[in-house]
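Left out: one protein chain. Kept in place: all the others.
Take a look at subunit A:
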Amino acid sequence: MTSAEQTVPLLEVRNLSKHFGAVRALSDFSMVVRPGEVVALAGDNGAGKTTLIKAISGVYHPTAGEILLRGQPVAFATPQEARDKGIETIYQDLALADNLTIGGNIFLGREPMRKAFGFLPVLDRKAMAAAAKETMSRLDFHVSRLEAPVSNFSGGQRQAVAIGRAVYWDAQILIMDEPTAALGVPEQRKVISLIHQLKAQGRGVIFISHNLQDIFAVSDRIVVLRRGVQAGERKISETNHDEVVKLMVGG
């Protein structure tokens, strides 16, 4: 059994910078994410967290620096390219179509088709429902209502659907932007348990949150950003709330 430190990192960011004109949103930033590791990204508003994840997920093109996927340098022209390489971003506002089923959401944009009567192409709803059921059970989420639109589900369940979509398409790195922000406390705990599932499956998770309690409940390491630079990196087991807050606000 090798320790996580010795395996090839899933994702490595080396000396990444992103400038918008004279504004240095991100300067010379480095971090790694290993398989089965949850890395929390903390920092005040405007610290550069969003810039960083947009650079990783292909929305922004970095001004300088490198992104390596399993040791190979990559450059993404579009978010679609990043997704094809296994980097999935789960947005705060969920990005689900409320009127579609779980299967419909998982397969949105790449729906499976079958031939009815041997010639007429139709949506393969059965395949979608079966894949939805299988995927959600991998997340320990057992659904009986595969025909219901996701608007019928609670916030935590919908978050699970968004994560399920990433898992189905075999995302290796999930970037989760404030996944617990809009949820009640019991639902937050469900999402935290989902992140544990992802970790157990060997995926890498970048977890952005303002909630230190959540960060300490789920992360292995925490990387703190302040004004576009890395202000510190700690193992969760070796730090505490006070130290993290100090890193975030400086002082």
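Just so we're on the same page, a residue touches a chain if its C-beta (ideal position, glycine included) is under 8 Å from a C-beta of that chain, and two chains touch if they have at least 3 such contacts; residues count from 1.
In this text, contacts and distances are computed from a predicted model.
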item: Which of "Peptide deformylase", "Autoinducer 2 import system permease protein LsrD", "Amidohydrolase-related domain-containing protein" or "Metalloprotease PmbA" matches, in UniProt, the chain that is not displayed; value: "Autoinducer 2 import system permease protein LsrD"
item: Contact residue for the chain not shown (choose from A:Ser27, A:Thr50, A:Gln157 or A:Thr180); value: A:Gln157
item: Hidden partner chain, residues of subunit A it touches; value: 1, 3-5, 36-37, 79-80, 83, 91, 93-100, 104-105, 108-111, 113, 116, 120-123, 139-145, 148, 151-158, 160, 183-184, 186-187, 189-190, 192-194, 196-197, 199-200, 217, 220
